[in-house]
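Every protein chain except one is present and positioned as in the full complex.
== subunit A ==
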Amino acid sequence: MTETICINVNGEEFTATVPPRTQLAEVLRDHLHLTGTHLGCEQGVCGACTVMMDGRPVRSCITFAGHCDGATIQTIEGGDDPLGQMLTEAFSRHHALQCGFCTPGMLATSRDILTRFSNPDEALVRHELSGNICRCTGYQGIVAAIMDVGSQIDTCDQTRTDDIRRAAFTPFEPEENLNAAPDPATAGSVVQDKDWTVITRSFGLNHPVGDVWDLFSDVSRVASCVPGASVAEVTEETFSGAIEVSFGPIKARFGGKGTYANNLQSRKGHLSGSGADKNGQSNVRGELHYDIVKKTEDTSTVDVEFRFNVQGVLAQFNRPELVTGFVDFLLQRFVANCNSVLSGGTATSEHKIGAFSLAVAVIKSWFKRRKT
């Protein structure tokens, strides 16, 4: 699938026929051969790719072609208007660049700062410049150059009102404005053990301990309660399978294998395994320890300790607390599913594995059997 977009770049009209995944930066660099726009991090953080789009700075690495149809773009190649010239000269005068990689983005942001603020002071310039990273200069020269130009001209085209009226506060008795009390805290803890995250939880099931133990000691059955999990093969000590997770826009499918052991006397057991998501280039290792305790004749308590460790792209995403929150959410759904299965119902998966991937899993295991 391709689409044809018309864009005005530095005063010239262009058309480009590109696939939708094409970034604005790629349109500029690879299709229009305007290589002055630099790509650094490609995740909107470093600012090197900043260009002006319809008079406003944007990240050209996270602006996709489809959004640019009809847009007016100004890149570093088109920055020789009076303000652009003043900035270029000031950058040169103040040694505001060394390797030059960040400079096209720096100049776009500088232009924006001087368009929005009259004669900005150092604190303001540094604050506004925080989205552009320079690894050479230590910013001193860049900040000086912007302030230098700012003190010479006033290009600010809008009057900004930062007047925030702050009322004097008079204490009062508030009305309860929340009809729902916050969820009661769950029992257990979340701790970091070196590279591992360890979540311990204790939950009650309204079923006799024997039934609960039967469920937990049957890998295939207990796996059906884990949202998104499917088991391909089970031997006396090992299992293989996959777990499909859908975490907001992030989707991953970890295929892997592991071992398990159960102790009927103590009603304790564990599953441990590791898997890889080929597409996402991430690896995950996990261990689930469970301890099933009789509470009353008809109810039981399950103490679980889940240890996991994620490596690869998903870990580089670097938001550990979010992953922890998500795993905890999976655990809650797991408990709900256990209750449902024990009551004779079926487990529901929020992350619908879908008929298709289920069919794939069935066919795969069918092939495996035929080969052996």
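Basically, contacts are C-beta pairs under 8 Å (C-beta built on N, C-alpha and C of every residue); 3 or more make two chains touch, one makes a residue touch a chain; residues count from 1.
The working rule: contacts and distances are computed from a predicted model.
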| item | value |
| --- | --- |
| The complex's invisible chain, by UniProt name, from "FAD binding domain-containing protein", "Aminomethyltransferase", "Peptide ABC transporter permease" or "Tellurium resistance TerZ family protein" | "FAD binding domain-containing protein" |
| Residue of A:109, A:224 or A:300 in touch with the missing chain, whole complex considered | A:109 |
| Touch criterion as defined above, residue of A:12, A:175 or A:237 at the omitted chain | A:175 |
| Sole residue of A:63, A:88 or A:224 that reaches the chain not shown, by the stated touch rule | A:63 |
| Positions on subunit A contacted by the hidden chain, ascending | 1, 3, 19-21, 23, 26, 42-45, 47, 50, 53, 56-59, 61-64, 66-67, 108-109, 112, 116, 127-128, 130-132, 158, 160-178, 180-182, 185-186, 188-190, 192, 246-251, 279-280, 313-314, 317, 319, 321-322, 324-326, 328-329, 352, 354 |
